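Let's turn to chain A:
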Amino acid sequence: MSTKRMIVLLSLIALAMSAVLITGCGSGDGGTKEPIKIGVVLSESGSNQPLGAPEKKAIELFEERINESGGIGGHDVEVIIKDDASDASKAQQAAVELIEQEDVVALIGSSGTGPTISMKQEATKNEIPQVCMAAGANIMDGDFTWIFRTPPTATEAGRKVLAYIEKVLNLKRIALLYDTNPFGTDGKAVIEGNAGEYGLQVVASEGYKTDESESGMDTHLTNVQTSNPDLVLVWGTNPGPAIIAKRMKDKGMSQPYIGSHGIANQSFIKLAGDAANGVVFPGGKLLIYKEVLDPSSAEYKAIDEFATAYMDRYGEKVDTFAGHGWDAMLIITEALKRAGADATRSELRDAIEETQGVVGSAGIFNYTASDHNGLTPDDLVMVDIANGQWEPGQQP
Partner candidate 1 sequence: MVINGSGNGMLLKARGLTKVFGGLAALKDVSFDIREGMIKAIIGPNGAGKTTLYDLLTGIYMPDDGRVLFHDREIIGLTTHEIAALGIARTFQTIRLFTGMTVIENIMVGLHHRTKAGMLKSSLRFPAARREEAWMAGEAMRYLDVVGLEMQAENLAGSLPFGQQRLLEVARALATDPKILLLDEPASGLNTYETRELGEIIYAIRDMGITVVLVEHDMGLVMRISDEVLVLDYGEIIAEGSPESVRNDPKVIEAYLGSQLD
Partner candidate 2 sequence: MANGLANGCIYILLAMGFNIIFNSTGIINFAQGEFAMFGGLFAYTFSSALGLPLFIAVILAILITAAIGGVMERAVIHPLRHANVIAAIIATIGASIFFKAIGFLFWPNEAYKVLDFTTGNLSLPRVTVSRQFLWVFGLTILSVTLVYFFFNKTKAGKAMRACSINRQAASLVGINVSRMSLYAFILAAALGALAGLINAPFAKYSIGLFLGVKGFTAAVVGGLGNTFGAVAGGLALGLSEELITGFLTIVLGVSTGYQEAVAAILLILVLLLRPQGILGKGIVEKV
């Protein structure tokens, strides 16, 4: 085939493609007012799937509810959700597509820290507000002008736990077991970095892999025992912490077991069974709001409304991650209500930064120019597991 003919052919193909696509997709919605578009990137698949799935449900639920109640200033809210498959480069790609092609006014996402950071770079470059649902400490590194966060971070949870150990338990020697995944190493850094401030000592620090077998975990526990700790602090996501709880019980280790907010879900209790009893962990009030909150408080009402709606719509209990998605939508829509439905991206950002006292599922959000995390350790509570049920623990 000659070069010339090839080029002609290719140009024709290109033209044909554009023509088909433009005509095929030109149909508008025909509504009265332009919808407000919010772009969402989360992990529907890949390693962060357990986070992304409930987040997606909560976001879609929020979208339905706000549109049923008339939207914002008569404008519907349109949520466009993309999957990043827990992959940073796909998240970045998705963010660019949402910004450039869908012309969204704000971004939500993502579920995991890596994807969130790669989205953040696009959000910052394109000057578009982003509300993330990931907890990684380094998300706020560097320029955080455009990014806000809904979940409590390892810092809040870590400080809560350290205060609990110091004030409630009155113990000193911590044996730390952490998952070598990003969640675990994040917690490890916070615990090791702040233990001294609370007069505590980390006497063992063992990284394990989530896929470890029981006997593999026993190897780590043996190392832990030789360091003679007062308590065992486990920072990880399931199933590692459950295996550890079970093995500690089987081996007759009597030290208190303190978990992280990574086990603030029912599956920990399911996996660890009996061994879950006696475990204490920091969690959002969402989990045990009926037990710890005053039914007349604003927090109780906000959480109860969300939890009931979620149960009605999906037939299952809310979990923390669903809450993060819900809160992200809440913060953006509340800011839009204040800034007006036709607010520009930068006006919306300013409005989000002015968020004060917005009651979400994870706590009361207060953003300032210097703090885009919004929550404090007080938004977490220590939770006990007793008889396979969550109960409010002693608070430091």
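We take it that a contact is a pair of C-beta atoms (placed from the backbone, for glycine too) under 8 Å apart; a residue touches a chain by one contact, two chains touch by 3 or more; residues count from 1.
How were these candidates chosen? In short, all candidates are chains of the complex that A comes from, given by their letters.
Not measured: the values here are computed from a predicted model.
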* Mark the candidate that touches any copy of chain A in this complex, from 1 or 2. => 2
* Which chain A residues qualify as touching candidate 2 in the complex? -> 45, 47, 49-50, 53, 180, 204-209, 211, 213-216, 218-220, 222-223, 226, 237-239, 242-243, 246, 250-252, 267, 270-271, 273
